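Of the protein chains in this complex, one is absent; all others appear in place.
Letters A and B name the chains as they come in the text, with residue numbers starting at 1 for each one.
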Amino acid sequence: MNPAEQNQTETGSFWNDTGRTGIAAWIFSTDHKRIGLLYFYSVLSFFLIAVVLGVLLRIELMAPGRTIMGPQAYNAVFTVHGVLMIFLFIIPGFPGSFGNLIMPIQIGARDVAFPRLNLFSWWLYIVGAAAIVTSLFTGGGPPDTGWTFYVPFSARTGTNVTLAVLGVFIVGFSSILTGVNFITTIHRLRAPGMTWKRLPLFVWSLYATAWVQILATPILGITLVLVIAERVLGAGLFDPGRGGDPIMFQHLFWIYSHPAVYIMILPAMGVVSEIIPVFARKPVFGYNMIAFSSLAIAAAGSLVWGHHMYTSGMSDTAILVFSFLTFIVAIPSAIKVFNWVSTLYKGSISLEAPMLFILSFILLFSIGGLTGLILGAAATDIHVHDTQFVVGHFHYTIFGGAGFTFFGAMHYWLPKFYGRRYAEKPAVIGWALMFVGFNITYFSMMVLGLKGMPRRYYDYLPEFAPLNLTSTIGSWILVGGLVLILVNLFRGLRSGDPVGQNPWGGATLEWSIPTPPPTENFSADPVVTHGPYDFKGAGIP
Amino acid sequence: MTKDAQDNTAHSIGYGKLTAVWLGLLCLTALTVWVSRLDLGIGHVWGSLAIASTKAGLVIAFFMHMRYEGRLLRLLLFVALLTLAIFIGFTFFDVLYR
Partner (left out) sequence: MSHPLHKDYAGAKLGMWLFLFTELILFSGLFLLYGAYLARYPHEFAAAGREMHLFFGTLNTAILITSSLLVAMAVTAIQRDERRTTLLLLGGTVLCAAVFLFNKYLEWSAEIGRGIYPGSPKLVAGPPGESVFYGLYYLTVGLHGLHVLVGGTLLTVVALRVRRGTIHGGDYVWLENGALYWHLVDLIWIFIFPLYYLIL
């Protein structure tokens, strides 16, 4: 699939000769664009495996009692589905793939601050992923604790938690190093004229994300080390019989894992801020507030982890404090939504695939966010905690939010790197199937949760059967749409219509260089004289 | 980038100053051991932390050159320390009020 053979403008593109041949030209490359594609295909592969696991879960749940698997397998499948989706797809996904592909170009740099460290980050990701995959087939088998690895069960279960958790630790280290790299890059390598106020909002979002990666991920690191210490050394730090407190594990776990969801969503919001101005042909409304709100979300989001623990036995004081703070974090997110909608107002909107994914993001993420308030209010949370309502909530935010944006970004930016594009009609049909299927699948879950169906249970009461069947059928429609857009996209990247330098009419720097980008990105250091959404200033109609 | 020129000049701390800091750190160590022998009850924790923080401040300011670094680095250190304080502090909303 080498576009260099097909497109004549490619002499000097990053696809060309690097002095190495074959796979070595990729896995030893320090070019941020190649590393970005390495990450992209890695995360996408694990995403697809996890989708299959998700489909299997829904088949099991489509009727009460056993359908295709027993309870132990069910526990393992939902655990691995979560671990793969969260640690191997959505957390590394945006920074590793589109962050690497796009951010250096958008700031006018030739590469990141530490290119070799960047490559090392990807290797760590692969080693960690290999450890996780190995844990599924060795020791006591795939972990069955849920991706949250709560003690005491994770300390006692015979499944291969130790190796899986070690793998996650290594992937976390990869995430930390990416954060260090991106912060340094954005501070040090901006081109002349690229002031902080002219940075594309995607870069602002990656900056805020990188801070979360740096400050929160180490807590995950120590938490996972503690789980291994419990299992291997019998340290007894979370064992009530030995003086330990399982709730302390939950604090440590969620101190990372709540900010982690902002690692998942902030870059996605950055992509939304890129795509809306371009497809509405209007500069973004409220640039300063959108940039500021990214930092505010990262900061406020680090204060609220206790909202996962209202029913754990934590003190009432803590419940009060965390509930109050959780409501505050909704504010900067709402600011973004208002500004996006204001950008659309009186814009000249064209509804192509990237825009469709982004517009549906706004709806789906809003539903997810509002249901997050229901969960964030301690009183209502008592009723819905650990029910299917939570599962619906986080799929709306992570899948409907970050996931849909990831697909939008794929359609928006990959043509730039491949020099070819997807076919529009199948993409729209695929999107429509995904949108309809998604809502059927996950809205059903929210209703089920309100009616009282617990999450992570292998079986359920007969009264929940109709909605479970509905949800499963929705999942088939969703996956059908997903397959369609992926096949269409990759076929297009391989042999679709050629794409010029600026197919979408964007004003950010990636659209000012040849398609596909040359290895050095810019022939000379660019001097920036206009803002990222200043179409007139960039000379774009 | 012109800001590079300033950022890349080095500041050097003389051996004498470094030795003075070292002596200060040793004195503070002796102090903290002595304080721990006194009958202070819970005051031990706060006293020890205060002295340890002072020692840490000396190491960061002089051994790690933070005294001579730009505003950005100092701001970032503050952000990291604030984050740490929040993680531990907010957990105590739970721990202290069970």
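Throughout what follows, contacts are C-beta pairs under 8 Å (C-beta built on N, C-alpha and C of every residue); 3 or more make two chains touch, one makes a residue touch a chain.
The model shown is predicted, which means the values in this text are computed figures rather than measured ones.
Contact with the chain not shown here comes from a single listed residue; of A:Pro64, A:Pro218, A:Pro454 or A:Pro498, that residue is A:Pro218.
Along subunit B, the points of touch with the absent chain fall at residues 4, 7-8, 10, 12-15, 18-19, 21-22, 25-26, 29, 32-33, 36-37, 42, 44-45, 48-49, 51-52, 55-56, 59-60, 62-65, 72-73, 76-77, 80, 83-84, 87-88, 91-92, 95-96.
Mapped onto subunit A, the footprint of the missing chain covers residues 30-31, 110-111, 113-115, 117, 176-177, 179-181, 183-184, 187-189, 214-219, 221-223, 225-226, 229, 233-237, 242-245, 248, 251-252, 255, 519-520.
Note that only the chains that are shown with their structure count from here on.
The touching residues of subunit B, when paired with subunit A in their complex, are 1, 72, 79-80, 83, 86-87, 90-91, 93-98. On subunit A, the positions that touch subunit B within their shared complex are 187, 192, 211, 215, 219, 247-248, 251, 255, 302-303, 305-306, 309, 313-318, 321-322.
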